[in-house]
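Mind looking over this structure? Questions follow.
In this view, the complex is presented without one of its protein chains, the others remaining in place.
This part shows chain A:
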Amino acid sequence: MANLDPSPATATAAHPDKGAAAPEHRLYAKREPVFNRRIDGPFRRFKWFVMVVTLAIYYATPWLRWDRGPYAPDQAVLIDLANRRFYMFGIEIWPHEFYFVAGLLIMAGIGLFLVTSAVGRAWCGYACPQTVWTDLFQHIDRLIDGDRNARFRLYKAPWGPSKIARRLLKWAIYLAISFATGGAWILYFADAPGLMRDFFSGNAAPVAYATVAILTATTFVLGGFLREQVCIYMCPWPRIQSAMLDEKSLIVTYKNWRGEPRASVKKAEKNPGQFGDCVDCNQCVAVCPTGIDIREGPQIGCITCALCIDACDRVMKDIGRPRGLIDYATLEDCKREQAGEAPRPVWRSLMHTRTLVYSGIWAAIGFAMLFALGTRARTDITVAADRNPPYMLLSDGSIRNAYTVKLRNMQNRPRDMKIALDGLPGAVMWTDDMPREKAVRDLIRKVPADTTDVVRLYVVAPEGTVPQEYGFTVQSLDEAAETDRSDIRFEGPETSQ
């Protein structure tokens, strides 16, 4: 395969005598645009699959409905910032249950450790939004401008009607996709059909328009123009993820002991045994979405998308050499293979101590969260004692403490709840909306659906009551009969007068 590649990347990619002469020193480098060639293969197909699935999830999720009855929104996944609720299918999270969200974030973090220690930067290569949108935009490029060579020619061509028309069309499509990206984002924060109507009739909140505008602009610039620059210069993940890799992680590797020295098929046939398998066709460079040459070794620009594997495997097939000159391999396997040992099956590479430990932690957190979700009560009481003054001596010698009690009804129906004093003999309580003469030891509050009822409670204990611990209990008066309890201290004079 002759090297007809016209792209500037090729010229630098080949560097036949790199390092021989001192390079010209420049402070700033112009971006070399990447014109990556279309390729097909198992990894490319997997990348398509991930792209379709992630985009489908992103765009479809806000439209999923979930019947929550008359008192709550019917959107399956909704981050209701105004009312401080997070809905996710059958799960409803209140602000004080934020640890579930924290747990999810920790699981996401450990999940990333797990994936990285197993298959390298697969997140970067397949699932990262920057990758997905860049990939999408690169397909648009190919659709409008053609494949690698055509795009390079157009890039070099002077501005003319055809080039301007193509550019405008392309940017219009970029813009439409960017707008759809920003538009879908806000649907997670409000009822989607209603917001959609408001948005296009100009009645949505200014923050909705601002969010869409910002996300449209960033998608347009980052996905349409900056692309691999984001991965190489802006994103902190490559730095962090590289730190999670070790010799046992599967990464995309060029097997230089097998490939070098490079030579064309013809030359190799003439000199058997003198050259390696790489025919220097540059296909691996041509398909790379970040425009790097994997044959230079592992580098920060590589997002482990494996498209170069697809490309090289195709070349090897064409010339009748075994596949895998570029392949997913662990550094340990590389050493083993170099020494002539048989390669280990992929599952052996995936299951090493680190991945097993990460999986264990990940699963443990997951089960703990599921357990907490399954057993959490939808009734909750919290009691805050007045601190200033901590207690009050009344004229008949009795001692009064005041509390702010919060009763949470986290069900989407109104419920009666019974608050009762637990302990503190002789004490009675009343609320600020009932007369003291009617003070009781337990009282019933009607708590509306999905709300927190804030009650101001006075508790009075007979003269001579010493400071002590006691509690408030709450019980929902329905078939669930959920209970909760809050411990609190009764304050009073240390010695009775």
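To be clear about the criterion, contacts are C-beta pairs under 8 Å (C-beta built on N, C-alpha and C of every residue); 3 or more make two chains touch, one makes a residue touch a chain; residues count from 1.
Just so it is clear, contacts and distances are computed from a predicted model.
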One chain of this complex is missing from the view, so tell me which of "Polysulfide reductase", "DNA-binding protein", "Maltose/maltodextrin transport system permease protein" or "Cbb3-type cytochrome c oxidase subunit" is its UniProt name. "Cbb3-type cytochrome c oxidase subunit"
Chain not shown: contacting residue from A:Gly69, A:Pro261 or A:Gly297: A:Gly297
Taking the entire complex into account, which one of A:Leu226, A:Met244, A:Val346 or A:Ile361 touches the absent chain? A:Leu226
Absent-chain contact - pick from A:Leu27, A:Ala82, A:Ala342 or A:Val454: A:Leu27
Could you list which residues of chain A touch the chain missing from the display? 15, 18-20, 22-23, 25-31, 226, 229, 233, 296-297, 386-389, 392-397, 400, 402, 432, 458, 463, 497
